[in-house]
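Every protein chain of the complex appears in place save one, which is left out.
A, B and C are the chain letters, set down in written order, and residue numbers restart from 1 in every chain.
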Amino acid sequence: MTISVTVWNEYRHEREHDEVAELYPEGIHGAIADALREADGDTGSEFEVRTATLDEPEHGLTEDVLAETDVLTWWGHAAHDEVADEVVERVREHVLDGMGLIALHSAHYSKIFTALMGTTCSLKWREAAETERLWVVEPSHPIAAGVDEYIEVPEAEMYGERFDVPQPETLVFNSWFEGGEVFRSGCCYTRGEGRVFYFRPGHETYPVYHQPEIRQVLRNAVAWAAPGEGASSATGNSDPVEPIDTDDDRSVH
Amino acid sequence: MTISVTVWNEYRHEREHDEVAELYPEGIHGAIADALREADGDTGSEFEVRTATLDEPEHGLTEDVLAETDVLTWWGHAAHDEVADEVVERVREHVLDGMGLIALHSAHYSKIFTALMGTTCSLKWREAAETERLWVVEPSHPIAAGVDEYIEVPEAEMYGERFDVPQPETLVFNSWFEGGEVFRSGCCYTRGEGRVFYFRPGHETYPVYHQPEIRQVLRNAVAWAAPGEGASSATGNSDPVEPIDTDDDRSVH
Amino acid sequence: MTISVTVWNEYRHEREHDEVAELYPEGIHGAIADALREADGDTGSEFEVRTATLDEPEHGLTEDVLAETDVLTWWGHAAHDEVADEVVERVREHVLDGMGLIALHSAHYSKIFTALMGTTCSLKWREAAETERLWVVEPSHPIAAGVDEYIEVPEAEMYGERFDVPQPETLVFNSWFEGGEVFRSGCCYTRGEGRVFYFRPGHETYPVYHQPEIRQVLRNAVAWAAPGEGASSATGNSDPVEPIDTDDDRSVH
Partner (left out) sequence: MTISVTVWNEYRHEREHDEVAELYPEGIHGAIADALREADGDTGSEFEVRTATLDEPEHGLTEDVLAETDVLTWWGHAAHDEVADEVVERVREHVLDGMGLIALHSAHYSKIFTALMGTTCSLKWREAAETERLWVVEPSHPIAAGVDEYIEVPEAEMYGERFDVPQPETLVFNSWFEGGEVFRSGCCYTRGEGRVFYFRPGHETYPVYHQPEIRQVLRNAVAWAAPGEGASSATGNSDPVEPIDTDDDRSVH
């Protein structure tokens, strides 16, 4: 199965700060796109990858692009507010129609993620290049395929509980931080017909997206989030399936 | 325990259509408020009830009113769009801070419910005064307390699956309709620190809110949704709990 | 991907009652095996199918057979008690180690299903050859792939709520019955590293397993329940990952 992925990135830090540009010379989207392109069929899928960034027209997320996208990955941080509401709504409609969404790291505060969650998505944070250890709590979940008991990120920004999200339908990863906190770091949701995965790791000043285990999880997550055939589904005013009296005329519609 | 409840109603049908006014002479909010006021301690709680309606200033939902409200019940149908976004956001913040919300019947399409769910909340519907039977699927749930195996509503508007909501944290009622459909008709959610219950029954042209079993469920739901003491919770930039090196200076903040 | 499936059947009704033998001349297991063998790659998987029945030695479920089984389907009804506890425990261990299990219809009362659920798995029932309509409530779920809005079974045994199971991790199908009941008829669980799906339809005196839509769901369910690669996982006494003082000698072990 070939999955069409659009890797979206705010792409500002990389252009404004040398230390970020050095870590991610092709942008964070470039690193993520590479992680998908290096797939060797390990997830049972091939990925066709394009990228899109904030400063492109319509943020690179035109109706045409989204119509051809099976899974959208989202990285944003400092410019969430600059994402046009109209584009957010367009993305949201595609997710509800089945497009997968992988929200990465600071995308917890993106307009698209908070709109789909309905909560503040607040959390605790600290930049201290500390150790994070993502323990697998659901080892049979496809997003954890090929992962060891845990993934250790040597230098991570801390995100800590209370993470204000609806409780995940499945919790795949649970993080330990050197500074004393924990965090639900791999959370699965269904919204409409779309699958949503929040994955915590990734930070502009640390080389997290170059780490092989993290790249494996990115591939797994995209493969998991891709829409399948699905069942039919209809809404709106409906005739009865069973023969019943439909003469009631009290409607005020 | 005394629970302060605000019963909100669009209150248009009752003023515009005689047949609705006849069924609900004090408005749908009046009937619901009555259902709460007739509590005899069966839920372990007393209710202090006020009402608010769309055409009041700020829809009757000022910051002061919400600050004094433990649980808000919401009935709207034809004028969802007339509810000011600013008031919706105010209500949403109160829910996330712990205020309970009971979304009733056509409130599935209210701005506040869809904002908290993140999905379209679409469904199938039909006005044919048909039989609905709400089966209890979680008999030990407090919202089902005192209910028989099922509640039969003799004349109901049909709502049918696919109901496009996130899967409920707990499904309490599951409805059968004469015309051949089913519906998840009692759905519990947590959003932020607030509890949300969607309860399907209730229609402007049928006397559903005068039915004793439905009134019992309304009381149960309000008692369930009232906030408790809760735990502390903090977000934002945080010092480590454990002694760690915090000298990392690569931040681009 | 090739999935190795063992189709287990009590296989008594077919040998003892002509009317059942006429409906299922190759046994219920034969019909289910056929449903899997007719796969045309629609689920992305091929199935390698064997069958096993109660009256074979060890009920056909030797360690060797289970070790080669990715997914086990289970149909039993009148002889649950004759299944040896030792075989049940063997099957349970394989499920917890990752083997998928599809519990069909009256298997709600099988030893293996109740052992995995921890509850009575009781329900209401009636044999009246009535209409069942399985509505899809999670249209994007792979088990519902290719299904219409609902599946209608013209002659079904009724199963009704309260179905005493732990609430499913995902509810895929929700059934309507002509006689007035509803039932959660497609329920997903994870137990250990194994996936478990309870699917309600199927009865010895009705031709349910010859119905194309039901056969499609059987294929979907088996494909969904097949184990993937998974993550590593370890238990037992463990050395610390971080350097800590381990000199505590107060253990009473």
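Miscellaneous remarks
Everything below uses one rule, namely that a contact is a pair of C-beta atoms (placed from the backbone, for glycine too) under 8 Å apart; a residue touches a chain by one contact, two chains touch by 3 or more.
None of the values given here were measured: they were computed from a predicted structure.
Only one of B:18, B:40, B:85 or B:148 touches the chain withheld from this view, namely B:148. For the options A:24, A:74, A:159 or A:176, the residue in contact with the chain missing from this view is A:176.
Touch with the chain that is not drawn comes from one residue among C:135, C:150, C:189 or C:209, which is C:189. Annotation for chain A: contacts to the undisplayed chain at residues 133, 135-139, 149, 160-163, 167, 170-171, 174-177, 180-182, 184.
For chain C, the residues in touch with the chain missing from this view are 13, 16-17, 19-20, 96, 115-120, 122-130, 155, 158, 160, 162, 164, 166-167, 169, 178-181, 189-192, 204-206, 233-242, 244-248, 250-253. Mapped onto chain B, the interface with the missing chain covers residues 1, 44, 98, 133, 136, 138-142, 144-150, 169-170, 178, 190, 192-195, 227-234, 241-242.
Everything that follows uses one rule, which is that only the chains that are shown with their structure count from here on.
When every chain is reduced to the mean of its CA atoms, the largest separation from chain C belongs to B. Centroids of chain A and chain C (each the mean of its C-alpha atoms) stand 32 Å apart.
Taking each chain's centre as the average of its CA atoms, chain B and chain C sit 36 Å apart. Chain centres here are Cα averages; for chain A and chain B they lie 29 Å apart. For chain C, residues that reach two or more other chains under the stated contact definition are 133, 136, 138-139, 149, 170.
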